[in-house]
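Complex shown without one protein chain; remaining protein chains in place.
When the chains are written out, they are named A, B, C and D in that same order, and each has its own residue count from 1.
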Amino acid sequence: MNSKAAILTVDQLSKSFGGVKAVNNLSFSVTQNNIHAIIGPNGAGKSTLFNLITGVISPDQGKIRLLNNDITSLRPDKIAQHGVSRTFQNIRLFPDMTVFETAFIGTYLFTGGKLLPAILRTKEFRKKERQAKERIEEILQFVGLWEMRNEYAAKLSYGNQRRVEIARALATNPSLLLLDEPTAGMNQKETKELMQLFTQVNKQGITILIIAHDMHLVNTLSDQITVINFGEKLVEGPPEVIHNHPAVMEAYMGRAEVNA
Amino acid sequence: MLNVQNISTYYGQICALDHVSIKVEEREAVSVIGANGAGKSTLLKTIIGELRPKSGDIQLAGKSIINEKTFKLVSRGMTLVPEGRHVFPLLTVWDNLLLGGYTLPAKERQQRAEEVTEPFPILRERRDQLAGLMSGGEQQMLAIARAMMTRPKLLLLDEPSMGLSPKLVFEVYDKITELHQQGTTILLVDQNAEMAIDFCSRGYVLMAGRLAGQGTKQELKESEIVHRSYLG
Amino acid sequence: MFVDQLVNGIVLGSIYALMAIGYTMVWNVLRFINFAHGEVYMGGAFVSLYLLLLDTPIWIAYLGGVLAGALLGYLMEKVVYLRMRSAPKLNLLIAAIGISILLQNLAQYIWGATPERLTSPFLSKNIQVGDMMINQHYIFIIILTILVMITLELFINRTLMGKAVQAAAQNINATQLMGINANKIISITFAIGSAVGALAGILVGPVFLVYPTMGIFAGLKGFTASVMGGMGNIPGAMIAGLMLGVIESFAAGFISSGYRDAVAMVILLFILLVRPQGIFGKIVQQKV
Amino acid sequence: MDLTKKSGVRKAILIFAGIALFFLPLGIVNPYFMYIINLILIYALLALGLDLIVGYTGQVSVGHGAFFGVGAYVAAILAKNFGLSFWLTLPLSIVVTSVIGFMIGFIGLKLIEEYLVMATLAFGTIIWLVFLNWTDLTGGPMGIAGIPAPPTVKIGSVEFPFLQYHDYYPLLLIFVYLGILITRLIIKSGFGRACTAIRDDELAAQAMGIPVFKTKVTMFTISSAFCGAAGGLYAHFLHVVSPETFAFGMSVTILTMVMIGGQGSIAGAVIGASILTISSEALRETPELRMLIYGFMIVVMIMFFPKGMMGVFQMMKKRFLQRKEQLEKPTVEKEGLSYE
Partner (left out) sequence: ATKSSSGNGSSKSESGDSIKVGLQAPMTGDNAQYGQDMKNGVELAFKKINSEGGINGKKLKLIVGDDKATPTEAVAVVNKMIMNDGVKAIIGGYNSSPTLAAQDVSGPAQVLHLNMGASPDLSKTGNKYLFRVILTGSVYVPAVMKYMSEEKKVKKIAALFENTDYGITMYEAAKTSAKDLGLEFAATEKYNPGDKNFSAQLSKIKALNPDAVMVVGLYNEVALIEQQAKQAGLKVQFFSPDDSMYSKQLITLGGEAVENHIFASMIDLNADTEEMKEFKKLAEENNIPAQANSAIAYDAAMALAKALEEGKADAEKSRDALANIDYKGITGPIRFDKNGDRANTPMIMQVQKGDFVVIKQSE
């Protein structure tokens, strides 16, 4: 919570599928450099929200702004160019690539997709390729996948596949990172490791918007929590506020309070 | 009931299970825990016949099932809720459920579908929505409900709580507790280790494809390795 | 002229429709284009032809051809495609093309290249409609096509086994987990689709002759029609088949016979520009 | 360190072998063999081109035979009707084919899977029908015969006239080398990697900032340019072009070459072109069984070697390395980076 400026502003966003209002008149903003969590029951519209922000689907109504840019309904690659990167709830890896290659794709925006320099192998081109590789090495070391860099990503276990996705997203050098249930399928120890990772990422100045069902993670990690239910904002606030909020208990936690 | 003897399973050259033996008695609830990549899913897939072990034997009610096809095992009362849900994305929610009851008599299917969706009202509301368009958690509910259609005698669960909200995790565990009490044998893999250990009477610990330990609920809770490698 | 071409088109179109239905049926279960479908069509026609030469009663000969087609499809699936379950679809496509080349030339090796004519009990009879003459065999084709379309549509979308077929195409492992013998279901569907293909060949035999390479033409038209209608959609395949026939007929009649197929292709491309999933295809959304 | 040394040695060997290949004709007396080798080179260029879009970008095209045809007809028409020399017709073949490839890609690549296959088939058919029916320009079904050979090349005082099949070989080889070089430069770049990402998962690629459609269309255009070049060379090499060469069957043949060789691999494309061309020629000895065996061969190869010949080589290499490793005791670092 270093700066108060909002990096992402979602304004009266709505999206329905047939009769289902997946996101309904939702407004909130994410403060720069925060870790901001989105929680809510299954089917509340969290992933839909991510899809709207990253341009995978277009909203029926409402605006999405990134810093001072209107990014509503832009194509996903354009939004990525604005510095937004994400992971997917249903892991989407490149089935024929190794861990290293997968993460390398993330450097596309840095190395660029220009053909001429590639064919002429310009100095600039070679320098960027080298830098990109160094960066990937750094990231893979950072997420703990360096040892596995030559394995096919799709053959890793579920948990490690999630790390690959995170590495790939980090490689784009995002200013805003969207994580959709990044710790699903991981045990407590691994979750803890990832949480440390997220804190470090955040320290590097990357704002994180995270969806998670793991309340321990959410409570420890986040600066701000937005709870949504039926596509609408239920409550919003820092963990202390959300923690014992009766509406959240009712809709989301069920008996979990006993354990918490 | 289920007796896994010394199996080794390979993916090509890679050894994912190395001489693993486990045993599940009738009406027991047993858990398998282990880190990412330890081989838990591989173990369940090997039991259900999706993977063939290179060596070792698996017996169901005393008979070797190592050469049985998956669908045969299912019709003999064993079912797996696979990791990552695997619903049929382009079929409706309801069709997914009915297919879960493929081996049931036609008359029973509808009613059974109503029964298994009782803990998950959303599935009833959205019965005509394509399963692939449901949210992650909703698909998980569907996968669980679908597996229950046949009233399996032996239920293998691979991370059933993945992607479910805390409230639903409890509901799912309630449901499998109920099934267990009604006589279903359960072999459970769940990263939510505390819950898994609590739920089961016994458990096995897998590490890098090998059996690293086993014990009763109490033993596991106090075990050093479990804490170190698993709960962290 | 106009009515002439329209009738020509509809007749031709119902044959395309029958081919397209066979294609789509196979697509429904393995999600790939069985380019060897045309050879099933040829095989069925040849078997009928040879049964007739043995003085088999015509209906039995027809039935024999259909069954032979089913068997051929079944074998194709068992021998080749079954072993390629985990291979990418493009591999299956190439295998299908290989099978198609193989069977065409095997047929020529066995039966020779000379075209033969199948007989039809109706071919010599015409029905007078206004001042138009329509051959009874054509009416027979149209009626059969509609019957096949309805039956298969009901099978795929209204029976649990039909649902299982779709399930097998979407996720074969999960299908097994439902206690369904997925491989058997695939075999059966493949055989049914192939039987439809053979039926098309047999019905075409009296009109366009029977010869080893007859499947190429059939294959391309059937594929075109099934894409135009939307892959997997059985009524769509039928309607698109009819449309394709009529388009070609008009193109040949009023534009240029040399460019007949080109006109059909241009229209197809326009359709795909507007509806990338074919006329009746559903846009398969994917949720992420 | 060790790595760079190794790749340096490898490079030297490759360059040496590459140069040595130019002297191949000296060892071949039978002009028919030379003819086949030349054909292989042309097909290799086609396969390399198609592999760019199929193997590396994952977009299946069954219309590339038509691009081959466009290249060939452009060269044939320009050479015959306008008397242009090979050195002009070839670049023009490439340009025209690229433009057509771009337009087709622009329309077709919005589609996926069967629909894309169909669209490329449709475009291919339309182009083929133009060859067949625009008799005034293309000679219709008779095609165009008597396309002149390239003019004699003079290097210093040495002259290289294009009289025999032996004379065409170096020219074709240079083009294949060029094709290989360009392919390599492309795939080992951000653009090339973007293509592979699109092949594997479009949406994930897009989320990484890759403009999917633009990238696909660009690659499709490059791919068609390869076929245009092959077409131009073919016309001047065979001296005759006729429409059925460029029908659906040709598209399928090129695709089969790519698959049999192993998609997404330069060596694979060349190997696939060689295998199919040689076996097709060798089988001429048994004309009645020729296509039968050919079809059988394709089925068996694709069934048992799903990753093509390259897959087989890779597996053998892996086995070999493993065995060696066991003998030499494993070291900590097994392999270097996959991107050197």
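Keep this in mind: a residue touches a chain if its C-beta (ideal position, glycine included) is under 8 Å from a C-beta of that chain, and two chains touch if they have at least 3 such contacts.
Since the structure is predicted, the reported quantities are computational estimates derived from the model, not experimental observations.
Undergrad: Report, in label order, the displayed chains that the undisplayed chain touches.
TA: C, D
Undergrad: Which of these, D:Ser7, D:Thr135 or D:Thr152, touches the one chain of the complex that we don't see?
TA: D:Thr135
Undergrad: Can you tell me which of C:Tyr81, C:Phe190 or C:Phe208 touches the chain that was removed from the display?
TA: C:Phe208
Undergrad: Specify the residue from the set C:Ala113, C:Val129 or C:Leu273 that touches the hidden chain.
TA: If we include the chain that is not displayed, C:Ala113 is the one touching it.
Undergrad: Take the complete complex as the reference. Which residues in subunit C touch the chain that isn't displayed?
TA: Residues 1, 4-5, 8, 11-12, 105, 108, 112-117, 126, 133, 135, 208-209, 211-214, 216-217, 248-249, 251-253, 257-258, 260 of subunit C touch the chain that is not shown.
Undergrad: Tell me, which residues in subunit D touch the chain that this view leaves out?
TA: 29-33, 35, 132-133, 135, 140-143, 145-146, 149, 163-166, 237-242, 244-245, 281, 284, 287-288, 290-291
Here, only the chains that are shown with their structure count from here on.
Undergrad: For subunit A and subunit D, what's the span in angstrom between their mean Cα positions?
TA: It comes to 41 Å between the two C-alpha centres.
Undergrad: So how far apart, in whole Å, are subunit A and subunit C when each is placed at the average of its C-alpha atoms?
TA: So the centre of subunit A lies 47 Å away from the centre of subunit C.
Undergrad: As a quick test, compute the distance in whole Å between the mean CA positions of subunit C and subunit D.
TA: From the centre of subunit C to the centre of subunit D is 33 Å.
Undergrad: Which residues of subunit C are in contact with two or more other chains?
TA: Correct list: 286-288.
Undergrad: Note the residues in subunit A that touch 2 or more other chains, in rising order.
TA: Residues 47, 56, 88-90, 92 of subunit A each touch two or more of the other chains.
Undergrad: Can you list every touching chain pair?
TA: Contacting pairs: A-B, A-C, A-D, B-C, C-D.
Undergrad: Spell out the part of subunit C that touches subunit D in their complex, as residue ranges.
TA: Touch residues, subunit C against subunit D: 27, 33, 80, 83-84, 87-91, 93-95, 97-106, 109, 220, 223-224, 227, 231, 256, 258-259, 261-262, 265-266, 268-269, 272-273, 276-278, 286, 288.
Undergrad: Which residues of subunit C touch subunit A in their complex?
TA: Those in contact with subunit A are residues 287-288.
Undergrad: In their shared complex, at which residues does subunit D touch subunit A?
TA: These residues of subunit D touch subunit A: 182, 185-186, 188-194, 196-197, 199-201, 203-212, 215, 218, 222, 264, 334-335, 337-339.
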